[in-house]
Structure formats: C-alpha cells, structure tokens
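Data block below; observations after.
In this view, the complex is presented without one of its protein chains, the others remaining in place.
Note that the chains take the letters A and B in the order they are written out, and that residue 1 is the start of every chain.
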Amino acid sequence: MSGHRKRTLWHALQPVPGAELLAGLRSSFDGLADFEAVCLGESACGELYLCYLSTLVGSEHLLFSLDRSGEEADASLIERYVGTKFAEGDLPACVEALCRGSTVLCTSASASGIVLETADWKQRNVGQPLTENVIQGPMYAFNESYRTNVALLRQRMRTPKLKLWETTIGRETAVRAGVFYMQDLADPGLVNRVKERFARIDADGIQDTGQLLRLLGGKSLLFPLAVTTERPDRVAAALLGGKIAIMLDGTPLAIVAPGAFADFWEAAEDRNLMPFIALFLRALRFMALITNLFLPGFYVAITSVNIDVNRLEISLAAAGSREGVPYPVLVEALLILFLLDCIVEAGVRLPRTIGATVTMVGGVVLGQAIIQANIVSNLLVIVAATTALTNFIVVDYQMGLVLRVLKYFVLLGAGVLGILGIVLCFAILVVFLSRLESFGVSYLSPAGPRARVYTNERLSWFKGLKQPKERNG
Amino acid sequence: MNEAKLPLSDGQYFILQLAVFGATSYFLYPYLILHTDGGSYWMPMVTGLIAGIVGARLFSGMMAQHPGLDAFAVVKRVLGWPGLLLFALPYSWYAWRAMTMIARAHAEIVSMTILHTTPLWLLHCTIPIATLLAAGGVASIGRAAAVFVMVGIPLTVGITLLGLSNLDFTLHEPWRATDISYLGSKTFYTSSFVWVGFLYLSSCGDHSRSPGTLWKPYAAAALCFLPVLAGAIYLPVLTFGVGFAKALTFPFLSKLDSISHYWLVIENLTAVFLSVVILLVILTLSLMLHSLAAALRALLPFLPLRFAYAAVGAGTYVSALLIPSWGWIEKGIWTDTPVRIYLVLFPSAVWLWSRLAGRRRQRA
Partner (left out) sequence: MNGRSKLMRWLTILGMILPLVLLQGCWDIRDIDNRMLVAALGISMEEDKSVKVWVRFPLPHSQLGVGSGGKDFLTASQRGKTATDALDQLRARMPKFLDLSQTRAVFVNRAMAEAKGIYGCLDFVVRDRMMPINAIFALIEGDMEPLFQRPNPSGELSGIYTRLFFEQYAGGTPQKNKVSLWEVFSRHYNPLQQSLVPLLTMDESFQFKLKGNAYFTDDRMAGWLTPEETLIYELVTGRLSPFEIETAAGANVKVEASTAHISAGWKSGKPDIRIRIRVMMKLMDTSKASPMSSREIEEEVNKLLEKRAVSVFAKTQAKGSDVFGFGNRYRSSLPAGRYEAWGALYKQASITLKVESNMRNVGLKLLRE
C-alpha cells in the first residue's frame, strides 16, 4: 500500500519541462504577507518546497521544515508523512487548496504538487442552538464549518441512501455548497431542479443561506420560501419526509426545501411531544399569528369604523381612554407600533448588557409617559404590547419579520374599511400566497393542488413522514 | 403563469362548489324564494336542487366526451365553430352579467348595512382582487379556495347555527306538498341562478381526471349546503313570521341583527357574516373571471392570456359601477333567466349531436 503511494507521489513531483508550479504559486500569492514557501532540501527530483499560508495551516507542516536530516529529504521523509491525507493537483487546484489552508509540496520544476491537508480552521465548537431553543430534544446545533455540519448530519443518519451532491458557488470567492437528499424518498425531479438552479447562480460570493435561498429562485419579495434551521434533528426529520437540505460553508443555517407556509409554524420539538400537547402548542402559535396580524387592525376597526361590533361597555372604555388624544385612531396606532418596532429592533441589535436597559427605558418609561402625555390611549398600549408579545411566539425568525411588516398592511386596510378591510387584506394575502411556489411546490400546501408537474409525473414526495409505531407481532 | 395542468381532486371541486353556493345564496335568494307563490318554501328549493343536479349531470356528460379539454374546446371539437359561437357567446354574456351583478350586489349590501358612505368604487375592490387570483390559474384558485372555505364555511355555518335562537315553530307556513303554484311564479325561475354553479367550472373541467363524474362533487356540495340555504330562508320566517320576513330586503341579515346572547362576544353579527361572505364572493368572482377569460380565448385564440384577464377584470369593474340601482339587479337576474336555462340545456345538444355523428359514422 505505502509502496504504491510512494510511487504515485514521486510521480507527481517528476519535473516536467516548461512547468513552473512554484513560480505560478509565488506570483498568485504575491502581496500576501502570510504566504510562505520553505525549501526543505534536495530530493531525487530536485529541490523540495513546502508552500502554505501560515495563518491557516496547523502545526504538522513544521515537521517538514524543522526536521531536516542533512541534505537528503527524500523517500523516508515523505514516508513519514503518509499518515496525513493528501492529493495531487495542478496550479489552479493548488491555489484553491492553499486558500483552504492546505500545504503544497512541490519541486521547483514540477507541473503538479502534492496537496497535504494541514488546515487548522478556526471554528466554534458544536454548541447549543442559539436561535431555535428547545427544551425537549437534541441539544446541539450546526456551526459555521461545512465539514462539521456534514459530519453531524451523517452521524444522525447512518445510511448510504443519504446522498450528498456538492458544488461551489461564487466567481471570486468560491464557497462550497452541498445538497442532501434521501434516495427513493426525495423526488428526483425536485433534486434535478435544484441542481439546475445551482448551475444558474451567478454571484461574486455568498455569505449566508438566506442569500442563497433568494438566488435559488422564487419571485417572493416578502415571504421566505424555505425554512432555514441550525438543528441537525430538524434537517434529518425533513429529509426523511422527502425534502432536501442545502448546506453552505460558513453558515450554521441549512435550508430545508421546499417550504410551505405551514412549515414555519412547526417547532423542532413538536415531534418529540405528546400529540395533544403538540396540537395545543400549534393552536397557540396559530392564535398568536392571528392576534399578531389582526389585533392592531381590529382595534382600529372597532374604535373608528365598526363601533357596534363590541359591547357598549368596551366602547365607552375606549372612548374614555381616547378622550384628549389629538390624533385619529389610525395615526395613533401607527405611531405606537412604529415605536414598538423600534424598541424591538434596538433590543435585537444592541449588545445583551445594554439590551435590557433599552427594553426597560422603551417599554416601561416610554409607555407610561406616552399615556400620561395623552398621545396614545392606554387601551392601545395594551394592544401594542400584545402584538409585540405574540410576535415572539413565531418560531421562525424570518416569518416573524414578515408578520411585523404585514400588520401595517392590515392596519391600513382596517383604517379605511374596518372589519371588511381586514377581511379584504386577508384575502389579498391569501391570493398572493396561493400564487407563490417554493421550489415548484405550492406555498399553501397542503391546501389545494400541491405541486407543479416535474417530469410528466406527479410529484411523489410529501407522502409525509410515516409515524413511527410498534411493529405488529 | 402556471401553464402545466394540475389535476384537481373531487374534494377540491367540492370546495369550489361550496364557495360558489356560499357566494350566491345570501343576497337575493331568500327574497326570491319568500316571494314565490304557494307558501311551502322547501318545494322550490328542492326542485331547484334536483334541476341543478340534472343540469350538472348533463354538463359533466358533455365534458366526458373529450376528457382533458375545457368546455369550450369540447364544444368546438363536437360542433365546430358555429357550435362554439352558439355556446361561448351566450356564456360570455351570462358570465359577465352574473359577475357584475354578484359584485355589485355585495357592494350594495355592504353599503346598506355596515359602510353607509364608503363609495362604491372602493367597495368594488373585490373585482381586482378576484382578477389577481384568476390570473394565477386554476391551481391558485384551488389553493385559495381551500383557505377561504376553511375560514368562510365554518363561520357561515356557525353563524347560521346561532340563528337557531328565538325560533317559534308555529310561525311556519304549511308544509303541504301538493301546491305546485310556485312553478308559475317568476321569482322561482329567477332563483335558479343559485343552482348553476357548475357552469362556472366550465373552464377548469379539464383539470379533472374523470370529467364524467364532475356532477358528483356538485351534488355533494349542493346537498351539504342545502341545510344552510334552508336556514337562510326558514330562520327569518320562524323568527319574524312570513309577513315581516317578506317585507325585508335581506331577511337573513335582519335575522342576524336580532340575535343577542350574553355570552356572545361579538355584537354585530351581520358585519362579521358579510365580511366572511365577501371571501367566498372573491373566490366565485375569480372562478367566473377565469371561465370568461377562457371563453374569450376560445373565441379569439390570438389574445394574450394576461391581456384577456386584464380586459375582463377592467370590463367587469366598470360595468359593475355602471349599474344604477338595486332594483336593476333584481330585474337583471330575472332577464338573464332564459340565457341561464339555455346554457344548462345546451350540453344535451352536444351530447345528442355526438351520438348522431357516432351513428352516422357506424353506417358509413
């Protein structure tokens, strides 16, 4: 085995007339202060050089540079190195490999070099999920390293049926992206479609899956077309349900596609809980969705247009609290919602230590003062606070943002036509959603006809995850 | 937008039909049925139901001649251009009129009950929304239908159930089954507009895998909706008595106004009910817009699809604004009755013709 390797290795380093790998590397990395090309010594093929970016590589390469046994750094030296993974590559491959943190071993006259995997990447440890907390379920999350993420997923799903297709995106800074799917479970049409979409991407570089999602298609300007998650268990469950998962190097968030509106309301732990509890939680989230979207609008409707929808007592209370407020209800509501969104955004962006202070100042002091100054009514402050609270129940961050925008839309509708306006806004939303498709699948599924036809055949995924149950007998 | 044909399941046709019933049966139907002669209101309703199912059977029979084509293409293939003209022209006329009147009627109801001073051009915004939906194709209509019906029908049925309070069963008119004088009254024939929901599906019949059985979801929807429909007529009668119910423009809405419960959080049920019905109206309008656009495209194949929708939507919007009064709508629905009956009977002509053609081919 090692003999064979040795032979191929030396073969790669054979001098080729006219080939100047080392010179090529030097010119490519001209101006990079951390690029080093160390001469190891003489070998059978000429002078051996070790090239690396000193900031990226680990300590293994030092073995080569320090341990020179006289002038003959040859077979025995290389032999000792067999323990590390290596490959052979020409100039572009070597450049790319150096950027990844590999070390290239070459002679001054060879056409190709030996790429040694010496990368020592800086990365977080595998830790708890930060954006999707659960109480019951696996407690670890993806991190920014693609390799780690793939490894985590492979550890969960130990089957050769879990296929991984890889590509790189970006003209200037190439980023690795991988598409996972389960053979036989995922629709081949869907997989082909995604691969096709990847080929069409034209970007300089890409930083996050959120960006990738937009590039992968969909004309949506508002709604996120697929769920992004940092939880391996959630990805695994989705893969078993026939979906595909897309991972990108440098981000902990994986895309689970195709996504439907209902998927955004499913928390990772729903599957781990008792059915009734899960149902209750889902109902709670759904109510929160309705409240968040329609409550400010409803307030405006019942205090300025459809007064007779609520009881006289409530009307009087509302009238009493609004007495002395100089602005129309709609303006008042817009004002306080804007203020509230500012507080929320400030809380998210600021460092955690200051965040609490901002919430305090914004929520308590401002809220109290604004009522006493008679700028908004205290009933509206209750409404606004409820709206903000229900927004945090939304599982998916992206969807939460969408709702934050949409409530203004509903508010305007209610301000013009009252309850009818709210219903019309709802209708417009549904119409838009019904026209949306995520990776060729209806965004409103499972309502209505589900999917477009891929390959003259009805889409066969979405058979759903078979509920695990006891085997008979 | 979505050219690929997605099959609609029978359940989805059922949902669409349910929405059509919900949208057409509240504004004029109670008034029309209450003004038929005879006084046993269940009879015109059941007669209408049976006639509707027979009509739907005929229609699906026609569609079954060439599965995978819409109604206009089927007629064109069987009868050629003259046949298409005989079908698509009256159909377009009828669909246009019906659409205009449904949109206007609901705008008018809203104006009469909740928003007294809001101008009609704003209340007609149901038409642009419906156009947007229709332009998404049958698939997106089907999806929106599922959501709208999921929201609309439980609320409609729930509100109808709330109407069960304050009933006095001595107020009902005799249940005699022998009096068929309703067959002679104009309003009975006018009321047939509720039962022709299957016509609006003419453009999406090609999405069915077995168009021959399309009448089944229609019949199921009609039977399921019958209790609600009966509620719209009998609840006011049993609460107010025939006299007052007949004196009202919208007996069912007034019945909703009369409901009062301590535990009911919402006071003005009419506002909620109307708003919900508007959802179903949007859906029905989009179905009709879609079929009208399909008819236009059958007549003028060179017309770009997008333009067809825009034209139909704009045309409907403008003509709905031009309707002068509520009385005109009542009259309009009556004058359209012959066209409606003609359209229902037309499929039997297609069917007969194709059988004759088949026999001729056998002889030859």
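Criterion: a contact is a pair of C-beta atoms (placed from the backbone, for glycine too) under 8 Å apart; a residue touches a chain by one contact, two chains touch by 3 or more.
The shown structure was predicted, so the numbers you read here are calculated from the model rather than taken from an experiment.
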Can you list the shown chains that the absent chain is in touch with?
A, B
Determine which one of B:P90, B:G241 or B:G332 touches the chain that has been left out.
B:G241
Candidate in contact with the missing chain, chosen from B:I127, B:I259 or B:L292:
B:I259
Out of B:I50, B:M112 or B:M150, point to the residue that touches the absent chain in the complete complex.
B:M112
One chain isn't shown here. Among A:T251, A:S304, A:T387 or A:S434, which residue touches it?
A:S304
List the residues of chain B that touch the chain left out of this view.
39, 112-119, 122, 168, 170-174, 176, 239-244, 246-248, 254, 257-260, 262, 267-268
Need a quick check: the contact residues on chain A for the chain that isn't drawn.
303-305, 307-308, 312-313, 315-325, 328-330, 374, 412, 415-418
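Keep this in mind: only the chains that are shown with their structure count from here on.
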In the complex formed with chain B, which residues of chain A make contact?
305-306, 308-311, 416-420, 422-424, 426-428, 430-431, 433-435, 442, 444-445, 447-453, 458
The residues of chain B that touch chain A in their complex are 1-2, 4-9, 12, 110, 114-115, 118, 122, 125-126, 129, 132-133, 136, 138-148, 150-151, 207, 265-268, 271-272, 274-276, 278-279, 282
